[in-house]
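Of the protein chains in this complex, one is absent; all others appear in place.
For chain A:
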Amino acid sequence: MAIAKRPSTEMGQRLFEYAAAPEATDHLKIADSYALFVGGRFVEPHSRRRFATVNPATEETLSEVAEADETDVDRAVTAAADAFRSWSRLSGAKRARYIFRLSRLMQERARELAVLETMDGGKPIKESRDVDVPLAAAHFFYYAGWADKLEWAFPNRRPRPLGVAAQVIPWNFPLLMLAWKIAPALAAGNTVVLKPAETTPLSALAFADICQQADLPPGVVNIVTGAGSTGAAVVGHPGVGKVAFTGSTEVGKQIQRATAGSGKHLTLELGGKAANIVFEDAPLDQAIEGIVNGIYFNQGHVCCAGSRLLVQESIVEPLLAKLKSRLGTLRVGDPLDKNTDVGAINSRAQLEKIEGLVNSGIEEGAEIYQPECRLPERGYWFRPTIFTNVAQSYRIAREEIFGPVLSVLTFRTPDEAVEKANNTPYGLSAGVWTDKGSRILWLVERMRAGVVWANTFNRFDPTSPFGGYKESGFGREGGLHGLAAYVELS
C-alpha cells in the first residue's frame, strides 16, 4: 500500500479525511430470486409474479422477490392454522426453547443480518449493527422468557392464544419490527403470517432461513412478500384471529375499517409528529445530540422521530448555532461505511414525498437550512434539513415527513410547550430536556404521547411498552403490555 507522506507544513492537510471504511459484504449470499416461506418451506408463488427489491444507495436490484396473491396468502394462513393446533398445545418451556434458539441464531448471524438490512433499506451499518439487529435478538430473548410464565404474567387469569396472527410491518426497521411482532406472538402460543414491506423483504427472508435452521415446526412462522394488495389479503383473511400493523395512519384507518365487526383482535402502531421540548436549563450539548438522534437517526424514517423541535425562546439563538454546526459534522453517504451517520432514503417514492413536503415548507414561508455535504451521484439521498420560522399551522409542522427534516418552533412558558406539543392528531412519542426533575414529571403527566423520553430520545428496550395515543394507534408492543396483545384472558 502507499505510504502517506507527512504534511510538509503545519498548515498542510488539516482536514481529517476519514478513509473509506466499508463493511465487508463478501460473506453475504443474496439469491437471485426468493420464493414464499409457507409451511416451513420456500414455495413458488401461485401468482407466478415477482418484483425487484433495490439497494436505495446504488439503485441496483438486489434480488427478485415473490409477490403473494390471495391464493398464496390463503395457503399461508392454512399452514399457520394447522401449525396452531400443535404449537398452542406445546408446553411453554418447549416454545421458549425454540424462541431462545431463534434469538441465538440471530446473534450468531448478526453481521449477515446487519449488512443485509443496510443494503436493502439504506440505513447506516452502524445503526443496523448496533441497534436494529441486537435489539431484534433481545426481543426474542425477552419474550422467550415469558413463554413458560404466562400464568404469572396474568395472575388469576387464564391466558389463551388468539390463533393465527396476521402481521404487516414497515420498511424503516424491517428486522426489528419483525421481532416486535413475531416474538410475543410465538411466546403466547400463536402462529404467524407476516408480510414485510415491499422495499425491504430480504431480512425477513433471512429470518425464514433462521426458522428452518432452528427446526421451528413448519407453519409456525410464514412469510409472504408483496405490496399493499398482499397486505390487504393477509389482514382480510377470515382465518386470522389477530391483526397487528405498523405503518402509516392512512393504511391503519383502512385496516381498522376492514377488520371492524370481524371479531379480529387489532393493534395499530401508526405515524407520529413528536415534539422534542428543550427548556432553557437543559444540558445543551447533550440536548443537541438528542435532537440529532431524534430526527436524523435512520434518516428520520422513524415513526417516533422528534420531528418538531420546541425550544424555549431564551435559548433559541445558542441552540440553533450549535445545532447548525453539529449538522456540518454529520457524515452522509454510503450506508455500508462504518463512519456514515446518515444513509440513503429508503425509496424513490419516499424521497419524492420528502421533497414535496420540504417544498411546501419553503412556499409557506419557513426558513430552510442544509449543511454543505457531497451526496453520492446514484441512489436516493436527502440532506439533513432544519426549518426555522415555522408556524404551528404549516404542513411541515403538522404532517409526518418521515425524512431527515426538522421543524423548529419556540415557546415561552411550560404551559405553552405542552399546548403546542399536544396540538397534533398524533401522539406516539415526545422528548423533554431539562435539568429539573419535577418539571419532567409535571410535563409527562400532561403529554398525550405513548412514550416520553427525558433527556434522551429514540431509546428502545424489549421490556418497555411502546405505542400511541390518538391517530398514532392503539395497543402496546414490548414488555408485558406487548404480551397482552397476543392473549385472550378468561
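Rule of thumb we're sticking to: a residue touches a chain if its C-beta (ideal position, glycine included) is under 8 Å from a C-beta of that chain, and two chains touch if they have at least 3 such contacts; residues count from 1.
One rule holds in what follows: contacts and distances are computed from a predicted model.
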| item | value |
| --- | --- |
| Complex member absent from the view - protein name from UniProt, among "Carbohydrate ABC transporter membrane protein 2 (CUT1 family)", "Deoxyribose-phosphate aldolase", "Probable rieske iron-sulfur family protein" or "Urea transport system ATP-binding protein" | "Deoxyribose-phosphate aldolase" |
| Per the touch definition above, residue among A:E64, A:D209, A:D281 or A:E488 touching the missing chain | A:D281 |
| Touch with the omitted chain, as defined above, among A:Q107, A:N389, A:N422 or A:T456 | A:T456 |
| Chain not shown: contacting residue from A:A31, A:A52, A:A260 or A:A321 | A:A321 |
| Of A:R75, A:R101 or A:K126, the residue in touch with the unshown chain | A:K126 |
| Hidden partner chain, residues of chain A it touches | 1-7, 10, 13-21, 126, 130, 281, 283-287, 289-290, 321, 329, 338-339, 435, 455-456 |
